[in-house]
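Missing here is one protein chain; the remaining ones are kept as they sit in the complex.
Chain nomenclature is as follows: A and B, assigned in order of appearance, with residue numbering initiated at 1 for each chain independently.
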Amino acid sequence: MTQTTLSRRTVAEPPLDPPVRRTRSAWAKQEERAAWVMLTPWLLGLVAITAVPMVASLVLSFTDYRLLSSPSWVGLENYVRLLDDPRFTKAIGVTFRYVFVSVPLQLAFALALALLLNRGVRGLRFYRSAFYLPSLLGASVTIAILWRQVFGSEGIFNALLGLFGVNGPSWIGNPDHALGTLVVLNVWTFGSPMVIFLAGLRQIPREYYEAAAVDGAGRLSQFFRVTLPLLTPVVFFNVILQFIHAFQAFTPSYIVSGGSGGPVDSTLFYTLYLYQRGFTQFEMGYASAMAWILLLIIGVFTAANFVASRYWVFYGDEK
Amino acid sequence: MEAKGLLMSLPMNRRLFLHAAGVSLAGATLAAAGCTPRPTSGGAGGGAEGGTTVRAAWWGGDVRHAKFNAIYDLYSQRHEGVSIAREFADYGSYFERLPTQFAGGNAPDLLHVTERQVSDYASRGQLADLRSFADGGPLDLSLFSEASLAAGEYQGTLVMLLVGATIPATMYNAALFAQAGVAEPGLDWTWDAFASACLELAANLPEGSLGSTYQAISAPTFETTLVQDGKSLFAPDASAQLNFDAADGERWFRLWKELLDAGGCQTAEQTAEDSSAPFEDTAFAQGNTAMHVQNSNQLVTFQTAVGEAGELALAPFPQVGGAPASLVIGSYVSINANATDEVAEEAASIVDFFVNDPDANRIFGLELGVPGNSNWVEAVEAELEPVDRKVLEFAQAVEAQSVFATPRPSGSSRADSLMSELGLAVGFGELDPAAAGARLVDELAASIGAS
């Protein structure tokens, strides 16, 4: 790839040359102080709101905690029990399939439409709103009913198939297809990553395009030389966050399957199973152990993504 | 205590829930309690102190919320200085929030439970002994049937009081039966009669109509067949034991699988689709199947959905086991054991108002099913809608064969999701009935920690 203005260095480190010729250490001190001042709200929140429950859940994962009585220490028992819990294995399978199919699809869709809309189509506002509207509904209780209207045996999807003489099954009632409808549901709500992509595209300085045009670059080459590299931090963000989101997916299955993860556990997402254990079976210790295993899985996955990002993400703050 | 002794000597009484436990006993308790049969003023003394606030929680939809609100408003009107703070949510959300509130030591004073969840709270001492408010206190239990009181006991303590009992029963569409020329079910019908009716219905009704929904997925229906053999899902004393074996499960799954394969009931796929659908949008409510198993008090919901297309009626679930029997499940009210004495006393007075005051009874009607006290039934009987009358008459008709579901042990909530999973797996042909029966026993035993 031809890179003129941007380097490939992506290590999370800002450049080390302060542009002003004050003494290096005075500047660094001011910067360090400012950083901590600006991080104060976050730090307070971490200590007061986030950290305590997080640590509590870690500790509880080593206990038998039935919610209504005090926890009792059981060491690694919850983790050991997880190893031969068939529903746990099932939930992992379901979740991985969901994550690796729905996220790439959703992101591809979102990026394609963001690029299309960014070209200044007439009626841009209408389309953007239309495409975004489903995301507003994504978590609503009405989705369960609406989804039957689309993918039930008598839904619109089968009505369309009927035009071609195909007699479709009940997509949500069949264990082979139910997860597929949730993938579609996730793709349907591509509005959020699309908006983020659009915002990213809008933030690319016009000068770069002008410079590229002066160099005689065509539209395609502008896209590869300017748009795509400058958009990579935002692409990276969407990849990381949509994957985390998908790993933690709960609401789609909770609403569409009525909380069961059915039919026959075919939509038993990891967090849905965790929730069933914690809130309906009152095994909060077990649920906490599950949570920390999920954190580990996501953590490893995210770290791998960060490592890989060195080879494809370009930051404007690097030279 | 004397009530308990009486129950033990008269085991048949366990099956009666509509009628009070004998006039002599009721009279005796009344005398002892020094209450009048119409204790609207019973709590007035307790509530006289200014500024008592009782937090009351329940589950339901907007229709039920309006009834609760009207009753509690009426109570506040009659008892100056008492305010009732209300917390309500739909069934699922309600039981999501409640454990969190108890864990945080911030639970409502007055709450509603069923035999499914009560052990989780009662076993940790979170629910007050209601009899402690009865003798000389504001709560009059004298008109409650022995059986309904026994059903609210957890290990000998009355931790919940019945506000509505319902029977998982066969709901059928009489119009479809007439159309197919099939005789309507009687009170004493058997599985064979049911299965042949299903096949006849399927054969005689237009394409796409079926005899019954597929009920292999329903834990209460399965338990109904267990009760017919004198068994139950869990040990009656709520200890961590099952009270059935794999063969019972296998029989259950096999019966349904055979019916399904013969084309007598819904496919597993349709069943799965319907299981997360609004009532109004299920095959039975749409008039596509002639029979369905559902809690009897929901007849009105289904009748509204079906509308004039067909009149619905109730019959017991057919006899599969040794003797005809129907399972009764209930909605109950409890008092939080952590409430202060003053608040708990006031809460008990509110409970008394709720179950014994004719005005309150008339507002609530049979919203949650048939109550356990005869005076409530008397208060509402005259003004019942035809559909509700059917529900009441059905309960009376099967009263002699009714058996209350007992509090389930902790961890038992898996029963419903497991039953649904296995029933569908059998229906889809992923599991054979024997394997499903074995898994039912294994996984259920594991979830309650049975040894």
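Operating definition for what follows: a contact is a pair of C-beta atoms (placed from the backbone, for glycine too) under 8 Å apart; a residue touches a chain by one contact, two chains touch by 3 or more.
Here is the rule we use: contacts and distances are computed from a predicted model.
Missing chain, UniProt name from the options "Carbohydrate ABC transporter permease", "Short-subunit dehydrogenase", "MoxR family ATPase" or "3-hydroxyacyl-[acyl-carrier-protein] dehydratase": "Carbohydrate ABC transporter permease". Of the chains displayed, those contacted by the omitted chain across the entire assembly are A, B. The hidden chain makes contact, of the residues A:62, A:88, A:171 or A:279, with A:279.
Against the chain not shown here, chain B presents residues 55, 57, 59-66, 69, 85-93, 96-97, 100-101, 103-106, 108, 278-281, 285-286, 295, 298, 300-301, 304-305, 307, 367. Contact residues of chain A toward the unshown chain are 5, 12-16, 18-20, 28, 30-32, 34-36, 38-39, 41-42, 44-46, 48-50, 52-54, 56-57, 60, 67, 116, 121-123, 125-143, 145-147, 149-150, 154, 156, 188, 192, 195-196, 198-207, 230-231, 233-234, 236-237, 240-241, 244, 248, 250, 271, 274-275, 278-279, 284, 287-288, 291-292, 294-295, 298-299, 302, 315-319.
Here, only the chains that are shown with their structure count from here on.
With each centre defined as the average position of its C-alpha atoms, the distance from chain A to chain B rounds to 42 Å.
The touching residues of chain B, when paired with chain A in their complex, are 92, 95-96, 99-100, 102-103, 120-121, 124, 126, 268-278, 281, 410-411, 413-414, 417, 420-421, 424-425, 428, 430, 447. Those residues of chain A lying in contact with chain B across their complex are 66-69, 144-145, 148, 152-153, 169-170, 172-175, 178, 256-265, 276, 279-283.
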